[in-house]
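Can you keep this structure in mind? I'll have questions shortly.
Note that one protein chain of the assembly has been removed; the remaining protein chains are unaltered in position.
So, subunit A:
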């Protein structure tokens, strides 16, 4: 699988990760589970950073 295709597909993977992370952050916040909220925020921010990288890789390889 070429680099462009991997970058393309990984954005959807990170989208799914962020949806789960947001769900956990909301549940943790209202359930007053602080560790769960912090964990979800960290995962979401890392995932967003990786998605941004993947997007620019995809954009760079697109003619």
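Note that in this section a contact is a pair of C-beta atoms (placed from the backbone, for glycine too) under 8 Å apart; a residue touches a chain by one contact, two chains touch by 3 or more; residues count from 1.
By our rule, contacts and distances are computed from a predicted model.
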Chain excluded from display, named as in UniProt, from "(2Fe-2S)-binding protein", "cytochrome-c oxidase", "Phosphonate ABC transporter, permease protein PhnE" or "ATP synthase subunit a": "(2Fe-2S)-binding protein"
Missing-partner contacts on subunit A, residue numbers: 8, 11-12, 14-15, 18-19, 21-22, 25-26, 28-29, 31-34, 37-38, 40-41, 44-45, 47-48, 51-52, 55, 58, 62
